[in-house]
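Missing here: one protein chain of the complex. Every other protein chain is in place.
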Amino acid sequence: MGRYVRRSFAILAAVALLSAALAQSTLRIGLAEDPDILDPALARTYVGRIVFASLCDKLFDIDTTAAVVPQLATGYTVSDDGLTVTIDIRQGVLFHDGTAMDAEAVKYSLDRAKNLPGSNRASELEQLESVTVVDEDTIELHLSTPFSPLIAQLADRAGMIVSPTAAEAAGEEFGNAPVCAGPFRFVERVAQDRIVLERFEDYWDADAISIDRVVFLPIPDSSVRLANLQSGDLQMIERPAPTDLAVMRADSNLVVPSVASLGYQGITINLSNPEPRTDPLSSDVRVREALELAIDRNTINDVVFGGEFIVGNQPVPPSSPWYVADMPVPERDVEGARALLDEAGVDRVPFEMMVANNPEAIRVGEVIQAMAGEVGFDITLRATEFATALDLQEQGQYAAFPVGWSGRIDPDGNIHQFHTCEGALNESGYCDPEVDKLLNEARAAGDTDERFELYRQALERYLPDRHIIYLYHTQLFFPHVAAVQGFQAYPDGLIRLQGVSLQ
Amino acid sequence: MLPYVGRRALTAIPTLFLVTVMVFGIQRSLPGDPALILAGEQQDPAVIAFIREKYRLDDPLPVQYVAWVAQLARGDLGRSLRTNERVLHLIAAKLPVTIELAVLSLLVGIAIALPLGILAAVRRGTAVDYGGTALALTGLSVPNFWLGIMLILFVSVRLGWLPASGYVPLSEGVWENVKRMIMPAFVLGTGLAAVLMRQMRSSMLGVLKQDFVRTAHAKGQRGASVVVRHAARNALIPVTTILGLQLGALLSGAVLTEQVFTIPGFGKLIVDAVFNRDYAVVQGVVLITATSYILINLLVDLAYAVLDPRIGAR
Partner (left out) sequence: MSVTVRVERPAEAAPQAGGPFGRVARLLKRPPAIIGALVVLLFVVVAALAPVLAPYDPAKPDFANVRQPPSAEYRFGTDEIGRDVLTRTIYGARASLLAGVISVLIATGLGVPLGLISGFYRGALDEVIMRLTDAVLSFPFLILAIAMAAALGPSLTNAMIAIGIATTPTFVRLTRAQVLAVGAEEFVTAARALGATGARIIWRHVLPNSVAPLLVQATLTIAQAVIAESALSFLGLGVQPPTPSWGGMLNTAKNFLVQAPWMAIYPGLSIFFTVLAFNLFGDGLRDALDPRDD
């Protein structure tokens, strides 16, 4: 018996040592959601992009200021008419299956992104007509109209290059075991539990990678995610609850890098989706202005987000180079709001506000409800499950809905589809041909100053209509243990492991 | 008796049919369109149309139902709409997790219930009896999810004794695996213990009155030994039957417990699939669960018929 026990202990100790050795260069990252399909063409979730950042390199990437930099491309030129974009491809890059990443592979991936049935990239590459291979490391993109945001699109999933050999062989199964040219290769995935990646030895920038293994673990509950970080089970988490940040900062073992996100949060108000609505909120802009003035953005930020987010009033955060500084965030003005309601001839304005069915969104709703109530709005909150909310929004069966956008590198991604008459995400039914004209011109314009001016003019037209009342911008936090070194936060919220090490 | 067995087995068929109708019906009556969810943030109309077409979401419901049943008949549960994984693979991956949780919870439940049940029966009508009953009812009355939260708060966050949540496969070390299962198994086990304890107590009471126990006492054997050697063993028979039937309740409890402790098991699979409108997964998982429940019940009923011929005669 005694000997048996001793032997068991010896085995246990060996197992413990072994797992410690294995654990040394394994980075375990807690995600806020379970990613969807891991196929760059079909993927649709924000959280999936975090996994892709380690798995699939893109033609272009961004730096910490959201400026586009080359990745699998080495450079590009745009023709004078804006219709041809020539891209130089990095030489000597291998996919995880050992095949070469060359111009043919790039053409294959772009064609796949555009043509694969059900591709979520097709709309992002709408202006791309065809791709031609010039030589082994050069391709030409031919556009139907000039489209400035194209390079920014290629710095996201649309620009991810997949192994043609693997994609052809796997067919529909490709997303279950993707093969790309990123720093880590796919090992296994257990749905809702883990995604395991290991270092790709032949990565083109192998010197930048010192982590051997990355494990992504979806843990939806923010407090549980934090508890796992504090107990050492995880080395890094994303999207912590802002109200937990004080706890994390007080923990000497944790570091909390952060950066402002590219996205926004606001209230979308239904004006005429699918038909023009007649209630005061939808039909009278003064009522909507009163609603905006009734809301104290700083109170929302302080109460719900511990003051950690950034208040805002435009589709891009105040820190963005595209923010129009002479239209600042308005202050709360109860008397002004009341006066506007009186002017509009209404005493109390009842309306129903759909809120996403999670505690944080409900809290935002409750704070808005309380503040607007003091002015004359009787808001009924309708907590609606995400799936149902999408449906109701699509059918226009809602009056107001606080909802956000994760943000895109190019301002076009935050603006065009929400404010143009036929925009795919224009759930408000807003339509102003002049705004359409300005936003289309801004897409085609090549010069940054010229684009800014066009966006400013459009903003001056659509912002006062208040079909979207922009409220705040999330700040992205990536709390990690102090042993993780060299990590930098990027405004697109992706976790890039280049230069990151585990001490 | 044989006709009874046959008849009882036959009743499982219409029940299974009704289950498929219910699973399908409830699933499709959920508001929300899976195509809109699958289209993601971008909501590209072309993608939405493609998904509707691919999963035949625009077909009339009876057509969809028949297609699903035909697919089932081929032994194919379909693929997850969300991740494109085969539902059968998903189930195969989750089943061991939930089974492990269920087995550990049973162990916890038995460890609490048997001694308590025996003690309560032997010391019937005393403070021990009332105390034991009250304790068992306490276990039954604590909401699983709240107990889970409280355990995380005190055991993990305050004391730092056990990891707050998650699951590590057995292959990464037995202790690594078990230490994450202790709290969830305890949470589920306490609820179970209440039911088992009551059953143990009453069947012990029945056994204690019987002749052979009295004889053993009369022969001068010590009380504790009589209780353990004779009474408890006999009292266990009905308790074991109850155990089998508790599997359904365990799975129900596992839904929230897995949610609180982020354990990637069956319960979490179903709840997430309901919220994501992942039709194939909801249908497949609920169907498998309901079928196994019906089969367990069938076996139990048949076992009863074998053990007690009067039932068959009815």
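We call the chains A and B, going by the order they appear; numbering starts again at 1 in every chain.
The rule is short, and it goes like this: a residue touches a chain if its C-beta (ideal position, glycine included) is under 8 Å from a C-beta of that chain, and two chains touch if they have at least 3 such contacts.
Computed from a prediction, not measured in an experiment: that's the story for all the values here.
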Of A:T64, A:S130, A:N253 or A:N358, the residue in touch with the unshown chain: A:N358
Positions on chain A where the hidden chain makes contact: 221-223, 226, 241, 243-244, 246-247, 299, 302-304, 355, 357-360, 362-363, 365-367, 369-370, 381-385, 388
Touching residues on chain B - with respect to the absent chain: 11, 14-15, 18-19, 22, 26-27, 29-31, 130, 133-134, 137-138, 140-146, 149-150, 152-153, 157, 195, 199, 202, 205, 242, 245-246, 248-249, 251-253, 255-256, 259-260, 267, 270-271, 274-275, 282, 286, 289-291, 293-294, 297
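One rule holds for everything that comes next: only the chains that are shown with their structure count from here on.
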For the chain B and chain A complex, residues of the former touching the latter: 30-34, 36-47, 50-51, 54, 80, 82-85, 90, 93, 152, 156-157, 160, 163-167, 172-173, 175-176, 260-262, 264, 268-269, 272, 275-277
In the complex, chain A residues that touch chain B: 12, 15-16, 19, 34, 36-37, 39, 42-46, 117-120, 122-124, 172-173, 175-176, 190-193, 217, 219-221, 223-224, 227-228, 230-231, 233, 385-388, 390-391, 394, 405-406, 424-425
